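What follows is a short report on a single structure.
The complex appears here minus one protein chain, its other protein chains still in place.
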Amino acid sequence: MITLTPKKEFRFPVIAECINPDIFHDKTTKEIEELKIWEGNKQKMLGELFKVEENRTENPQEREAITINGNLNKVRRIGAGMKSGEIIIHGDVGMHLGEEMKGGKITVHGNVGSWAGSMMKSGTIEIHGNVSDYLGAPYRGSIEGMRGGKIVVYGNVGNEAGAYMKNGLIKIYGNAGQFLGLRMRDGTIFVEKDSGGRAGACMKGGKIVVGGFLESVLPTFTIDSIKEKVKIEEGETIAGPFYLFIGDLVENGEGKLYLSKEKNPHLNHYERLL
Amino acid sequence: MEKNQKLRVTLLTGRTIEQGVGKERGKSSKEYLESVSVCYMDPEDLKRLGIKEKTNIMVSTDYGSVVVKALKSLRAPHPSVIFIPYGPWANVIVNPETHGIGMPSFKGIPAEVEPAPDKPVLSLEELLVEQFGKKSK
Amino acid sequence: MELLIRNGFVYDPINGVDGEKMDIAVKDGKIVEKVNERKARKIDAFGMMVMPGGVDIHCHIAGSEVNSGRLLRPEDHFRDFERKTAVTRSGVGYSIPSTFTTGYRYSRMGYTTIMNPSMPPLEAKHTHEELSDTPMVDKASYPLLGDWWFVLEYLKDGKIEECARHVAWIITSTKGYAIKIVNAGGLEAWGFGGNVQSLDDQIPCFCITPREIIRGLCKVNRLLNLPHTIHVHTNNLGKPGNYITALETMKCIEDLATENKPIIHITHCQFSAFKGGDWRTLESGAEEIANYVNAHSHVTLDMGQVIFTDTTTMTADGPFQYTLYELSGNKWVNHDVETETSAGIVPFHYLRKSYVHAIQWSIGLELALLIKDPWKIFLTTDHPNGGPFTSYPRIIAWLMSRKAREATLKKINPRARSRSLLPSINRELSFKEIAIMTRAGQAKALGLKGKGHLGIGADADIAIYNLNPETIDPSKKYRIVRKAFKRAAYTIKNGKIVFKNGEIVKHLDGATMWLDVKVSEPAKISEDMRRRFREYWTVECENYPVTENYLEISQPINVEAKV
Partner (left out) sequence: MTVVKAVTCPVCGSLCDDIELTVEDGRIVKVKNGCALCESKFLGYNSEHRLLKPLIRKKEELVKVSWKEAVGRAAEILAEANYPILYGWSSTSCEAISLGLELAEEVGGVIDNTSVVCHGPSILSIQEVGIPSCTLGQIRHRADLVVYWGSNPWSAHPRHIERYTAFSEGRFERSAWKGYLNKIKASIVRKKIESAIRRVFFKGKPSAPSNIRNEPPSTLQKEGRKLIIIDVRKTRSAEIADYFIQVEPNKDYELLQAFRALIRDQEIDVDTVAGVPVEYLEEVADLMIRCDFGVLFFGLGLTMSSGKLRNIDAALSLVRDLNMWTKFVIMPMRGHFNVTGANTVFTWQTGYPYAVDFSLGYPQYNPGETSVVDVLLRKESDAALIIASDPVANFPKAAAEHLVKNLLIVIDPHMNATAQLADVVLPSSFVGIEAGGTAYRMDHVPLPLKKVVDPPRGILSDEEILRRILAEVRKIKKRRAEES
């Protein structure tokens, strides 16, 4: 197991896509220390910015794991593109965590910057803290959203979580910002608490479940029915009742938006249409 | 009419022709500074605050407070919507959050207005000192 | 500076040199008879191929539509970037590279002259600003004139000479090189969301037909004595059945031809060679077009080859681009330009497994192989419409090797494969023919005297490829051919080595060529013209022309008109 500890409080952005189990794999501590990393506009070696320690272990799974302790909120692109292995972070971490991830697992005990799990294809990201905007969303101009894998957030998330999602699962046990599941096509997003406005805007398919309050439903969604329960994933079903809205009409969408009936009494005027 | 000492409003910021004209004269010009340290309000809202036009008011948001001069809006009615032209005064109280898109929130910010007849509208220099302190290296 | 390239196999079709081993001497940026052997810098080209620098007759590399494409597609370039080096600027690539990167990547392939085919006159300054920032190559641009109100009005009234004078004025004012016609009349109709369907449709509000525009401008081109022909993007481009329109377009000016000289260039012909009633029944019209072209000498074409990749389509053909948006559902940019033209942009992914795309791929190659005379058809992708210019080496491989074609044929949509004419074509082009299709023929069609050949006095724009024609069999070793054309051993521009060992070694600004068309009675900026200016455009006539300071290196070419 490799443990990394920042040697200082970073002031400039640190671009660290080299922190990736696939890259660390089969490298000696010295080789890891020599990996290229950027701090601001200067290229450095990983060892200049992080203390690298190797804890020998025979357990092959543990051997592949990278643990990072400390404040990494300036450190971007950790685990980007990773295919296997595990990263465990104790502390806050910067943008693009696990971007284009294809496998493995990242666990963060702290808050995470924007574009976590952006364009993710497979694997798991578990965040015990809050996440900024664009969780699992694609890069600017791209429609390649999350295609698979699972993101679990125990805190709150910012705007546009799950934008352009094509498959996979995002579970948020806190609140979500605006435009949750924007333009999603398939997959599932579950928010246990409240959602900001415009949830499901322009969605074409997929499922959004909000267990808490949603200020208003977009006028381009129509009420379909009231459901007693809704399935989140294999083996997990949440009890309702839920208002089920279908939309977004403007995209001729057939996305499903489930909203807790109990937490959204202001929507009961829709019931007259049922 | 009941007179509230505090009024909950929505703050908009934006361009005015006066601010535009002033800006071209120079950002230290009197025209510019006078055109941006004001707040346009619905006359009914002024009444609700119990103040006359040209009284100083304090506008507060989650991000700060600033004293500006209240002016009667010529384009009423727009109850509970106030307007401050772009400039150093407005920026004390706008929402810096960009939500990952690079752009702070300059319009539609929840705010509170209260009369502040005894507090002065600061000059640009005073405002800069108040907000940023003296520049020293 | 003197330079001597020794012992290379030289391909210089214009001067009748076909792979002979000889030396090429260079002095002060020109090819010369000989240089001082002791003083000159020497390149040992033994076992390599020496050709004139590549010439591209049609590639969208600069100007408002190209740049809108760049702006539209961060996702196209964020993974393909070029770092700054000691001599080069940084940039981004893939289908619409930034300007510096465009220049470097052309240079890497041994190209030295490129033609930007679509310049809205009102926005010509923009095109020239970008061209000036495109290093390593000489370049020129064609103003879009087929829907310009002045042209429509003069031609409607039969005032050919008056029309010619104004065309001369606008070519010179916009620092342009040739008359570009895109979907004649269709773009004006697109102003209100319409289009034209045939050469004889009336253009709304202007009482004139596409046929009259094409014929009129063809006559104008002759009157003005321009070095290139009219450069035509046909009506109905991209629609099933449009090979008929392409044939009619070529036929409609047949009677104007003299001396067996080309008078029309049909560009990216692949997109105009669709047979069939709809997309489902689409098939190749390449054979019909090739038959016509083989029997006539007034036409040149370029391929507009499709590559299976993600790219960005961009043309001045607004209605066509809208159709493409409807077909693909991809993001869409439209940009109509007052009194002149329009433009559209849609990202597009050509898929091997798509029937239509595979047919398109086949059509481009069929055209190039079925047209017998390589001086009549040139290698292009209509960059970036069929694919980025960086894929030219793959096309060279397909043209030179039946085996290469078969390798791709195996992977394409089976129905398209069964309809493709390619399995029946055995022709494999020689290096000489490739040299014609990628430089000599293009330069000749463009009327560029100093380009596309290595004769005495020619510009010393030279490409050296690491290929030995005596030992390589391109038919079998097409991968090696592809690799060699992808990265020249040396690229020499203006007599200076600019690219070698896989790196740009010198950043060099190329010239912008433009026509200074002299007419006996130039169109004057009269009060009447001023008035029309105010009515037609939203800028003052003083601010309309492109002044020479917009050209990093200005290279005017004098043209004596016959009017």
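Chains: A, B and C, in written order; residue numbering restarts at 1 for each.
The working rule: a residue touches a chain if its C-beta (ideal position, glycine included) is under 8 Å from a C-beta of that chain, and two chains touch if they have at least 3 such contacts.
Predicted, not measured: the structure shown is a model, and the values here were computed from it.
Enquirer: For the chain that does not appear here, which of the shown chains does it touch in the whole complex?
Expert: The chain that is not shown is in contact with A, B, C.
Enquirer: Using the touch definition up top, pick the residue from C:G193, C:G277 or C:G502 that touches the left-out chain.
Expert: In the complete complex, the chain left out is touched by residue C:G193.
Enquirer: Give the residue, chosen from C:K27, C:H58 or C:R73, that touches the chain omitted from the document.
Expert: Of these options, the touching residue for the absent chain is C:R73.
Enquirer: Just one of B:L7, B:V94 or B:L122 touches the chain that is missing; which is it?
Expert: Missing-chain contact among the listed residues: B:V94.
Enquirer: Under the stated touch rule, tell me which residues of chain C contact the chain that is not displayed.
Expert: 62, 64, 67-68, 70-75, 77-78, 81-84, 89-92, 96-100, 122-123, 125-126, 129-130, 133, 191-193, 205, 322, 325, 330-339, 342, 345-346, 535-543, 547, 550
Enquirer: Can you list, in ascending order, the chain A residues touching the missing chain?
Expert: Counting only chain A, the missing chain is touched by 11-13, 15, 38-42, 74, 76, 95, 114-115, 133-134, 139-141, 143, 178-179, 182, 197-198, 201-202, 216, 218-223, 248-250, 270, 273.
Enquirer: Can you name the residues of chain B that touch the chain not displayed here?
Expert: Interface residues of chain B facing the absent chain: 10, 12-17, 20-22, 24-29, 63-64, 73, 75-78, 81, 83, 86-88, 91-92, 94-96, 98-108, 124-125, 128, 131-132, 134-137.
Note that only the chains that are shown with their structure count from here on.
Enquirer: Linking chains that touch, what shape results: line, ring, star, complete or other?
Expert: line
Enquirer: Taking each chain's centre as the mean of its C-alpha atoms, give the chain farthest from chain C.
Expert: B
Enquirer: With chain centres defined as C-alpha means, what is the inter-centre distance between chain B and chain C in Å?
Expert: Using C-alpha averages as centres, the distance is 57 Å.
Enquirer: Taking each chain's centre as its mean C-alpha position, how far apart are chain A and chain C in Å?
Expert: Whole-Å distance between the two chain centres: 46.
Enquirer: For chain A, which residues are shared contacts with two or more other chains?
Expert: Residues of chain A never touch two or more of the other chains.
Enquirer: Taking each residue of chain B in turn, which ones touch at least two of the other chains?
Expert: none
Enquirer: Going by the contact rule set out above, which residues of chain C touch chain A in the complex?
Expert: On the chain C side, the touching residues are 72-76, 78, 331.
Enquirer: Going by the contact rule set out above, which residues of chain B touch chain A in the complex?
Expert: So the residues of chain B in touch with chain A come to 99-101.
Enquirer: What residues of chain A sit close enough to touch chain C in their complex?
Expert: Against chain C, the touching part of chain A is residues 138-142, 144.
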